[in-house]
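With one protein chain withheld, the remaining protein chains of the complex are depicted in position.
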Amino acid sequence: MKIAIEHNTAWHDESGARSVTQLLRLTPRDSARQRVLAWDLALPCQATRGTDPYGNVQHVLTLDAPRQDVTLTARGVVEIDPNAEEGDDGLNPLLFLRTSGLTQADGAIGDLADNFRMPHLSRDALRALMMTVSSEVKLEAGTFSGRTAAEALARHAGTCHDQAHVFLACARLLGVPARYVSGYVHGIEANRVTSHGWTEAYVHGRWHTFDVAYRLDRATTHLKLAIGMDYLDACPVRGVRFGRARERLSAHTLIEQAQQANQ
Amino acid sequence: MSILIPPAEGLYDELLLASGDARPHVKGLADWLRKTGAARFERKRAEADLLFRRSGITFSVYGDAEGAERLIPFDIVPRVIPAAEWQSLVAGLKQRITALNRFIHDIYHDHEIIKAGVIPAEQVFANEMYQVAMQGIDLHRGLYTHIGGIDLVRNNDGNWHVLEDNLRTPSGVSYMLENRKMMMRLFPELFARHAVAPVDQYPSLLLETLRDASPVDNPTVVVLTPGRYNSAYFEHAFLAREMGVELVEGADLFVRDDYVWMRTTRGPQRVDVIYRRLDDAFLDPLAFRPDSMLGVPGLLAAYRLGNVVITNAIGNGVADDKSIYPYVPDMVRFYLGEEPILHNVPTWMCRKPDDLKYVLDHLPELVVKETQGAGGYGMLIGPRATREEIADFRKRIEAKPEGYIAQPTLSLSTCPTFVEEGIAPRHIDLRPFVLTGKDIRIVPGGLTRVALRKGSLVVNSSQGGGTKDTWILEARDAVADR
Partner (left out) sequence: MLSRTADSLYWLARYLERAENTARLLEVTHNLSLMPVSADPAAELASALEISGGTELYRDLHGKAGSKPDPGTVLHFFVFEARNPGSILSCLKAARDNAHAVRGSLTAEVWESVNATWLEMSRLTPEALDDMGAGVFFDRIKERSHLFRGAAYGTMMRNDAFRFLRLGTFIERADNTARMLDFKYSRAALPGSASLAAEYYQWTALLRALGAFEAYQAFFHDRVRAEHVAELLILNPVVPRSLNACLREIAEILPQIEGDSGRGAKRLATELSAALAWGEIGPILAGGVHDWLNEFLDRIDRLAEAVHGGYLASA
């Protein structure tokens, strides 16, 4: 199936910052599951394209004397094979046993994970873990909150990103390599494309999709943009701005709005 | 009457033999210590304090409201190493640092040592300090550790052991330099009588090493500090001044068009080499900790393109982690095909079932360390621990065996030290600094840390340690002494 995407990220900045540096992961790659037929980024100024440590396509955008209103648009058409699973992307799965800032486990996450501890974890066991996370952390709509996995579990509620982080923290504790995926899904809720975050775990010698928010243990209409240890590694837009008076840095992740799309 | 107190039985003293006589290479020093009265030492120590304070060499606790600054105690009795012994240490250090550099290059490229089954893959790839960003990146000369600090101790049998490798941002070299200046000022007569190898060429060797790290002709070098509230700020400022390069903070640098620039009154200036004294996690808020106010956004991208050199490289932490330490002798054999000259302290890895069993059975005799901890906190010193502490640690080890290693309790060598009761033996260690550029350079000296409390084995300055001048005697002196 073909999916057409138009993803606008807009922000309004009244900080009077002297310059803003943005890292964009808004360009999908070809893989066993997806083929990019057309893709275009409309940016307020020239950006340098590169590859980040996880192989994601990345653009570094530096805005001097930035305007108050900035819009980035990613637009394109991608063909997806809903029945295929991801192939091997050459990254060593063991890398995804490490923890990261947002997926640090605490006692409660340890207790949750312990329910699933066994010598060789199967895909079924991970599915059960996913269902448990999904019921322990009630899904809320919204943009990324900045919370850690431990904080999300303590609240018993969170966004798809939070749920993914809790799942990742548990899986890694159990010795299963697991990673964060950011991208889009089509048509799960109504007939439109939405920005989304889910996970992949490495079992039986390959990567398998676990989408906690939609309780799916395989990818369907998922279009992958980027992978990483957690949201911060993979999120579509990450930025830092330089304050005015004394170059105080304040990091912020931008509010994004995934808009509209049709086939 | 002499105030020189003889060493305790069963310990190796750097100055005195068990008989109470001086070791041959330090006879002159021992005589001088015996002849000189306590009052003169007291006076000299007060003078040193004053001089350190006046010249601003206070290893300061910045952040204090009044800017109060603290001196790390400086002991006026030097520790002396004879030429021949130093020569063999140097050979061992060069060998070890070469193997470690090869190892880091390997784990970010072809993984030969893992494929060969010498080190288990998960020890490397699942290590928190492993940086995916370094995979496949080719660094100039293949160098990762340009500045290494290797902590050595001498056991009571007189043999040297490596306690720890510091391959990230080893500090303390400013003490080595300042302690020497102070000694020469306080006791010039001692230097007239001993052929002490000079150390003051360190800053120029460091600069040469940093320049060697860049493929650029005549590169611009800067020292990157977390800022003046960092406890080692004095050293950052000191090294920048001695090398004649800028001391910058993250906000002084910016990335444009994938190059790194520094903001100066003459406009932006290109930066080629960053000698950073900042941990990996803080280097780039876009790549690592987003809350870091200390780093440079976009730095990692510029680095990966080879447009700037960062020393030491990113991702070295995996090689100086305590969980990797036990494998270093194997690295020497694997990469260099040589037997290691410097020995590790025998280490049990609790991740191995047999080792774990031995450790749990012998906790009261062992030192147990966390693999990813530094600074002497997550540590059990068996012989000093209470029954409760041991029971508590047992639980922690059982819960996460891969997080711990254990070593026998070493009896560090002692060196006479001027303390309240006189000149009494205190435990010491040694951190020589190894510079790697076109070739490997080691200044004859290092940082000697001393545990000032009687019987204590903890030399960290944060826990009551002091420092000493470290003398490496030149060969002709050793000959003359015979």
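Letters A and B mark the chains as written, and numbering starts fresh at 1 in each.
Here is the rule we go by: contacts are C-beta pairs under 8 Å (C-beta built on N, C-alpha and C of every residue); 3 or more make two chains touch, one makes a residue touch a chain.
Treat the numbers as computed from the prediction; the structure is a model and nothing was measured.
When you scan B:Lys27, B:Arg43, B:Lys115 or B:Arg241 for touch with the missing chain, the hit is B:Arg241.
Residue B:Phe254 is the one among B:Tyr12, B:Tyr144 or B:Phe254 that touches the chain not shown. One of B:Arg45, B:Arg141 or B:Arg228 touches the chain omitted from the figure, and that residue is B:Arg228.
Residues of chain B in contact with the chain left out of this view: 54-56, 66-67, 228, 237, 240-241, 246-249, 251-252, 254, 256, 261-268.
Assume only the chains that are shown with their structure count from here on.
With centres taken as mean Cα positions, chain B sits 40 Å from chain A. On chain A, the positions that touch chain B within their shared complex are 19, 21, 23, 48, 50, 52-54, 58, 60, 62, 91-92, 94-95, 97-99, 101, 232, 238-240, 242, 246-251, 253. Chain B makes touch with chain A in their complex at residues 121-122, 124-128, 130-135, 250-251, 254-258, 285-287, 289-293, 295, 297-298, 301, 304-305.
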